[in-house]
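Only one protein chain is missing from this complex, and each of the others stays in its spot.
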Amino acid sequence: MNLDEPVHVQYINWMTDITQGDLGTSFFSNQPVLEMIVGVIEPTLSIGTLGMLIAVSIALPAGIISALRRYQPEDYVATILAFLGLSMPEFWIGILLVLVFATTPIPIYGYTAISQGLVSWLSHIILPAIAVGVPYGAILMRMVRSSMLEVMSEDYVRTARAKGLDENLVVFKHGLQNALIPVVTVAGILFAVLLGGVVAVELVFGVSGFGRLLIGSIQRRDFPVIQGSVITISFLFVGMNLVIDFVYTLINPQIRYGGES
Amino acid sequence: MSQKAKSVDSPLLTAENIKKHFPVETGIISRFLGDEEFVRAVDGVDIELREGETVGVVGESGCGKTTLGRTVARLYEPSDGSIHFDDQEITDVSGDRLKKLRKNIQVIFQDPMSSLNPRKTVGEIVAKPLEIHDLASGDEKRERVIELFEEVGLQESHLDRYPHEFSGGQRQRVGIARALAVEPKLIIADEPVSALDVSVQAQIINLMKRLQAEYGISYLFIAHDLSVVKHISDRVAVMYLGKIAEKGSTEEIFENPQHPYTRALMNSIPRVDKKRSRRDILLEGTPPSPSNPPEGCPFHSRCPEFIGDECVDREPELEQVSGDSGSEDSSHVVACHWQEKSVEERQEQDPFN
Amino acid sequence: MAEPLLEVENLRTHFDTEDGRVQAVDGISFSVEHGEIFGVVGESGSGKSVTARSIMQLIESPPGVINADAIRFKGEDLLEKSPPEIREIRGGEISMIFQDPMTSLNPVMTVGEQIAEVARHHLDTSESSGFWSEMKRKYVTGASHESESWRRAIELMDMVGLPDPEQRAHEYPHQLSGGMRQRVMIAQALAGDPSLIVADEPTTALDVSVEAQILHELLELRDEFDVSVVLITHDLGVIHETCDRLAVMYAGELMEKGKTGDVFEDPKHPYTQALMKSIPQITDDREWLDVIPGSVPDLVDKPAGCPFRERCEYAFEGCTEPLVEYDVGEKHTAACHLHSDEVNKELTDRPAAPESHEGPSEQV
Partner (left out) sequence: MISRLINTVSRRLTGGSETHLFGIRSNLLERFSRILKRDRKAQVGLSIVAVVSLIAIFAPVIAPYDPMSQNFPVMQPPTFTGAHPLGTDSFGRDLLSRVVFGARLSLAVGLSAVAFGTLIGVPMGLYAGYYGGWVDDLLMRMVDTMWAFPALLIAILAVAIHGQSIWVPIFAIGFALIDDFARITRGEVLSIREEEYTLAAESIGMGKFKIMFEEILPNAVAPILVQYTVSTARAILTEATLSFLGIGVKITTPTWGSLLRQGRGFIQQAWWISIIPGLIIMITVLGINLFGDALRDAFDVKESGGT
């Protein structure tokens, strides 16, 4: 970095470098930043993706059941669990898991790459993924519940019943897709929650991922790495946004075919 | 064009060639490139109103009648045209002059629930215009509000209640009291009874008529219900796709409708006094989009009395109906190419007979 | 004479709300004959829509509770049917058309599929309409456009006057105009080949010109499909032009019932009379409309007796007695104690017109 040049020249140089895939070199290790980030991104993405999968696969059925059995035992149990899940920081759930699973064969420390065997990989990321997935799933579940409740009181659901469809078809054929439309928008916004969670959870489980690199470089004041990480996070966000937009157009025909004819 | 003979008592309101176009929601880029699309909600309307008179505006949803009312009330900025009120140009007044105008032109809205702020008591709602225009304060204000309440058939005990505690008809009375508070010369009534129960509609209509007789207020009465409009109006304008299809005294319009649209519309109303025969469905389809109106006569795509090429090629202008009720200065005008044909020719094809 | 298609006996539907029990329908009885259009007219809160939904048992419970001596359809009491049997009847024997065609159609399904689905469920098509095959159709393969049900959908869309049905069937509700959406609703109601259609304010959300088209369509289809219709509306004109017989409802109770011609020519209930006089007609030249003072009563903890007595110009002390339906003509009844043998007053000797044209102010 040519620190003696004026700031705007530095900035332009830096931007030029970025567009060429050059995020600079670490002050600390003298490694190229891009290489460092690519080296640690796998565990982070693994935990994040599995966490999201866990969240969605809990939230969807739980939210639907909770809505359909409103004010019945199932709903109360789901609601209490969801509120608990909503009220714990991810890393603290991680700490609890570490304590609980300390004496079991499930590893509570470190990470092995997916290339070294699926089972080992999975066993290392399952606990961190649960830790990040639970709060995320809790929020989603509440969303699914309220959205489902709203949809079930819509006129077209009454129409479906008046057609003589049985309740399962009314819910899953006529209700579900409509109920998911608002949930999908929120899922994107919640990505911020998930990302922060993964970074903190990596610290708890001693996973050398992106989060550790990030936190380490802040403590070392390794500015090129911090800059590179910030750019990476922004890219992840934009990418996530695109995915969400795609899913959104997929489930909402009013976006696909605008306007009255 | 509008060459109305200026009568001795000049009209209270004259609106000439009013246009109101709304931009269609498009992306920022196409707006930047300038290919903006417009909904021509109101597209060149002339309308005038004398003191103490009620002019009815009718048409189907999307014909621009509500937009016309709001533009005349200067709630919307007209895109083109000029409005004169009480011998003053009000087309682009703003600031204090606009505020003064608000004291003279008031609006009654369609939905008596939506037009009252749910977080205010009806007393506060009716008092608000008095505060805004510094007409009364303190005890005097309260007195005046009570007076207004009594005038519209509400009681003093209602003052501190919230809109949701009232029935639809009572809410509309509150709306009328609010409009009345500033003692306006003109009230734009936008579908004031269409959201009300049948048995309550009559109460509100009679109330409006009584207030008119008492205070000499003029009404621009906008509605889709021809029977209501007929009942309350002195003159009537029929709108279609942002334009006036036909205009005249209530008697002329209802006794001798000239425009095929007016005739078809009257024919469509479900009646309690006469059964319509089944082949009488004369208005097919729905009005075209006002962002892309048809060439020529806007009504030609649905017209049961379609003539031919001239309807498609050339837009008819509003012309005086000849031989109408004998008098020369009749205000009955209609925009239809049948006016250029002979009476016999028209009668031969008339599907309404 | 053959037994009626539908017989409702002493239907009472209430809702338990935080404010108390709302007796939305309070003991009404009527019957609908084969091939007949039967009108139910009333203002908002008169219980006409609840009546419609009670027949179909489409009342959310809680808070709603349906009670009746019987709701007989083709001689069988619907209240004694099991849920699967009721589902067979809904859409297959009795179908419904709702007021707002925009919100009553599913926004994320093509209109063709929404019609085809009914055919699959209620007609003998070769296609399975089980849960998993429907789910597969919806989320995996998409609806087949060669199938019998789809062809039936297109055929029906054509019959109810939708232009380009082949193409329209692939569109979503928001791509259609209000009138076209209501035609889709009608096609959907016909798809299961029902004997009775309950139409709840089918034209209220539409413009008069479209309203006329839809009513015309209903009349045509009645003949073509030999289906009876219960037409629910607040518009007396609509009733007059389409119905063979009608019932007038007020505050959950039946005020008057009879052939359309008889009731309109010679209404026997003070409420019917007052209602007819209060609406402006395109042919009338009255300076002032006749007003019914006050507003519809609160249905929470409704007092016994005639619900209209507070607003009735003929009210007398007998009006607090429970309502009874009196015969006032051939198949013409009116629930008004003025027609009882002791009173038997002619409603034509009206008292002097009220002083004010608006009548006294309403009570809250």
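All chains are identified by letter, namely A, B and C, in their written order; residue positions are counted from 1 within each chain.
We adopt the following convention: a contact is a pair of C-beta atoms (placed from the backbone, for glycine too) under 8 Å apart; a residue touches a chain by one contact, two chains touch by 3 or more.
What you see is a predicted model, and the numbers here were worked out from it, not measured in a lab.
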Chains still shown that are in contact with the chain withheld from the display: A, B
Selected residue (touches chain absent from view) among B:Glu77, B:Asp92 or B:Asp160: B:Asp160
Residue in contact with the excluded chain [from B:Ala73, B:Ile90, B:Ile205 or B:Ile222]: B:Ala73
Hidden partner chain, touching residue among B:Arg50, B:His84, B:Lys128 or B:Arg210: B:Lys128
Hidden partner chain, touching residue among A:Ile139, A:Met152, A:Leu165 or A:Val207: A:Ile139
Residues from subunit A at the interface with the omitted partner, ascending: 83-84, 86-92, 95-96, 98-99, 102, 135, 139-140, 142-143, 145-147, 150, 183, 186, 189-190, 192-193, 195-197, 199-200, 203-204, 211, 214-215, 218-219, 221, 223, 226, 229-230, 233-234, 237-238, 241
Footprint left on subunit B by the chain that the document does not show: 28, 70, 73, 75, 98-99, 102-103, 105-107, 109-111, 114-119, 121, 123, 128-129, 132-133, 160, 162, 164, 175, 178, 181-182
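The rule we apply is simple: only the chains that are shown with their structure count from here on.
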Mutual neighbours - chains that touch subunit A and subunit B alike: C
By mean Cα position, the chain sitting nearest the middle: C
Chain separated most widely from subunit C, comparing mean CA positions: A
Intercentroid distance (Cα basis), subunit B paired with subunit A, Å: 54
Separation of mean Cα positions, subunit C and subunit A [Å, integer]: 50
Centroid distance [mean C-alpha coordinates] between subunit C and subunit B, Å: 32
Residues of subunit A engaged with two or more neighbouring chains: 260
For subunit B, residues contacting two or more additional chains: none
Residues on subunit B engaged by subunit C in the complex (per definition of touch): 60-61, 153-155, 158, 161, 165-170, 197-203, 205-207, 209-210, 224, 226-228, 230-231, 254, 264-276, 278, 280-281, 283-286
Interfacial residue positions of subunit A with respect to subunit C in the complex: 154-156, 158-166, 168-169, 172-174, 177-178, 181, 251-254, 257, 259-261
Subunit B partner contacts - residues on subunit C that touch it in the complex: 43-44, 177-180, 207-213, 215-216, 219-220, 234-238, 240-241, 264, 274-276, 278-284, 286, 288-293, 295-296, 357-359, 361-362, 364
